[in-house]
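Down below is the structure, laid out as C-alpha cells.
All protein chains but one are shown at their positions in the complex.
This part shows chain A:
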C-alpha cells in the first residue's frame, strides 16, 4: 500500500478515536493535518487523475470530509461546516461514478439543507434541492428538511418545533435548536408589525418560551427597543411612517392639455 495512503488512514483512525472520545480539539488538529496530506493526492478533485489507488484515496478523502462536517456540527462552527461541506460536495457530485455512494451522504445533505434553512438562505436551499434526484427526496433525512421548510414557509411554526422530536439523527438537534431561534425571530418580527402591545403571558406563549424570565432575557438581548411595562410588552412601532403621497393628477391633466394646445398651435 502507498505509504501516504497508509499515513492518511492511520491518522484517520486516530481522528475517529478522538472523535469517539469527544476530544474535539485533538480532532481539529488531526483534521487540518489530514487535509494537508490530502492535497498530495492527485486523484482527488479537481484533478481526478487515474492513479492506481484512486478509488481508495477518494473514499478515504470523502470519509475525512464527512467527518469534518460532522465535527463542525459538534463544535457548532457554521463557517467550518460550510467550508467542509463545499469541499466534500465534489465527492458526491463529480465522483459519483467512481465511488460507491456513501451511507452518510443523505445525512450530510440533509444537514446542509437545514443549515441553509437556519441561516435563512432560502434561495440556496432550493438550488440545492433542485440538484437532488427524486429518489433522494424520499430519504427521511432530506424529507425532514423539506417538510421543515414547507412548514416554515406556511408559518406553521409549531409544526417546525415539534419536528425536533422526529429528527432522523442526533446531529440534527443542533440545527433544530438554531431553527427554533430563527422561528422565534420570525414570530417576533410579525408580532411587532401586528400588535401595538401584547401581554407578557401571551408573548411568552407566542414566542415559545417556557418561562417569563427567558422571554425577558430575549427581549433584552435581541429587541432592546421593546418595552416591558405593566405586564405588557409594548412594541415601539414606527408609527410615523409618512402618509402616502398624493398623485398630483389635476396638475398633470392641466399640463398635458396645455401641451396639446401648444402643439396644435405650432402645426
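As a convention for this text, a contact is a pair of C-beta atoms (placed from the backbone, for glycine too) under 8 Å apart; a residue touches a chain by one contact, two chains touch by 3 or more; residues count from 1.
Definition applied: contacts and distances are computed from a predicted model.
Visitor: I notice the complex is incomplete. Of the names "Alpha-1,3-glucosyltransferase", "Leukemia inhibitory factor", "X-ray repair cross-complementing protein 5" or "26S proteasome non-ATPase regulatory subunit 1 homolog", which is the UniProt protein name for the chain that's not shown?
Guide: Going by its UniProt entry, the chain not pictured is "26S proteasome non-ATPase regulatory subunit 1 homolog".
Visitor: For a quick check of understanding: of A:48, A:195, A:209 or A:232, which residue touches the chain that isn't displayed?
Guide: In the full complex, the listed residue that touches the missing chain is A:48.
Visitor: Touching the left-out chain: which of A:13, A:94, A:138 or A:225?
Guide: Selected residue, touching the omitted chain: A:94.
Visitor: Considering the whole complex, which of A:32, A:150, A:166 or A:254 touches the chain not shown?
Guide: Residue touching the absent chain, from the options given: A:32.
Visitor: Suppose we count only contacts with the excluded chain; which residues of chain A make the list?
Guide: Spelled out for chain A, the touching residues are 32, 35-36, 39, 45-48, 50, 79, 82-90, 93-94, 96-98.
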